[in-house]
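The structure's right below; bear with me while I get my questions together.
Here the complex is missing one protein chain, while the rest keep their positions.
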Amino acid sequence: MSLRVRMVVLAVGLLGLAAMLVAAFRKLPGFGGSWHPYGQRAVETALGRHTSNVIASINFDQRAFDTMGEQAILFGAVLGTVVILRTTRDERRVEPEPARVPAPLRRYALAVLPVTLLTGLYVVAHGQVSPGGGFQGGVVAATALHLLYIAVDYRALQRVRSVPLFTLADAAGEAGYPLLGLGVLMTGASFLENVLPYGTLGTLSSGGTVPVLNAAIGLEVAAAVVVLLAQFLDQAIVIESEDGEQGAGSVGDGDGRRGEGGAA
Amino acid sequence: MSILPYLVAGWLFLAGCYGLATSRNLIHAVGSLAVCQASTYVLLLAVGYRRGGTAPVFSDIRPGSRPVVDPVVQALTLTDVVVGATLTALLLALVVQVSKRHGTVDPDELRELRG
Partner (left out) sequence: MADDLPIVLALLLVTVAGTATVLTRDPVRQVFALAGLGLALALLFAVLQAPDVALSQLAVGTALTPLMVLLSVRKVRRKARSERREEHE
């Protein structure tokens, strides 16, 4: 197919899709309307179960089974990435040279690291009370660890970040979620039902099983992000092919510290 | 106004598709796919918005004192944002692998390679 024919096919397809989308959008309830039957029932149920963050109640209680599917996708994607990006036989690992970091940058990054880590853990822990939860806090906590790469160098990050350990933590979070569901079965309730005492609305110990499942997700997401970034950092910095690819600290690659621009 | 947010979602989806189809670099294609993903978030949250409503979190407001926006679509979007990022990682891993095996990330050159 020539480029021209391809562009014509694409244009026809996009225009057709656009027409159908606009036709569908006209039938949707208008933006900002007050008719939200499911939302209203979800809010009532969440308050009935003493969970002040309705979204956490939906994710980890009312639709907990759905979230189990989501976290399985997450786990599968991480597993796939680890398998695809493993060091193959025709590759070798070249450990990067220690890097020199400007003192102000080092001080700033080292000061911010514990604050970011704490923020991440706080966001995970308060998922049932205020905006946040395992999904968001997990990502924040995991990226906090990588400030070490900016503050010191890749070797320091490698020393703290044991990939097998974090892979294990990822699997533990992934397995913990359905295991908690099975544990609930033991009590005679149905799978993933909220069986714990609901507690007092607006306190840390509210929401029954919500904080427990939330913690499992927090563990899984944090470990998953660490493992994922480890794969990509290894590929970009440490791993190179046997056939003539130049070393990490070589000319033209900078000093092996490029590529972390977005981490701050 | 009543369908403007939906139109924005539709536009993002079509723009992402256009980028995917005309991309000369697989990494650019993954970035375009991220724009498609973003369109679904915009659509879901736009459906759930309620004029004058506040966030469905009762840590600092009394239940029943104010109308809240629809929390169901927010819960769906929330999980999708994080799970979508790991899927982006999987696609990028595939791109890195393609570049290792074939030495190029241009879809057109890859098609020629296969013959």
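Note that the chains take the letters A and B in the order they are written out, and that residue 1 is the start of every chain.
Rule of thumb we're sticking to: a contact is a pair of C-beta atoms (placed from the backbone, for glycine too) under 8 Å apart; a residue touches a chain by one contact, two chains touch by 3 or more.
Just so it is clear, the structure is predicted and the values come from calculations on it, not from any experiment.
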Chains on display which the left-out chain touches in the complete complex: A, B
Residue of A:68, A:192 or A:229 in touch with the missing chain, whole complex considered: A:229
Candidates A:42, A:55, A:184 or A:216 - the one touching the absent chain: A:55
Sites on subunit A contacted by the missing partner chain, in the whole complex: 32, 53, 55-56, 123, 131-133, 135-136, 139-140, 143, 225, 228-229, 232-233, 235-236, 240-241, 243-246, 252-253, 258-263
Residue numbers in subunit B that touch the chain omitted from display: 1, 4-5, 8, 11-12, 15-16, 18-19, 24-25, 27-28, 30-32, 34-35, 38-39, 41-42, 45-46, 48-49, 51-57, 68-69, 74, 77-78, 81-82, 84-85, 88-89, 92, 95-96, 99-100, 103-105
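In the analysis below, only the chains that are shown with their structure count from here on.
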Inter-centroid spacing, subunit B versus subunit A (mean Cα positions, whole Å): 15
Complex contact set, residues of subunit A against subunit B: 6-7, 10, 14, 17-18, 21-22, 25-26, 28-34, 36, 38-39, 42-43, 46-47, 52-55, 58-59, 63, 67, 70-71, 73-74, 77-78, 80-81, 84-85, 129-131, 133, 135-136, 138-139, 201-202, 221, 224, 228, 231-232, 235, 241
List of subunit B residues in touch with subunit A within their complex: 1-7, 10, 13-14, 17-18, 21-22, 46-51, 55-59, 63, 67-75, 78-83, 85-87, 89-90, 92-94, 96-97, 100
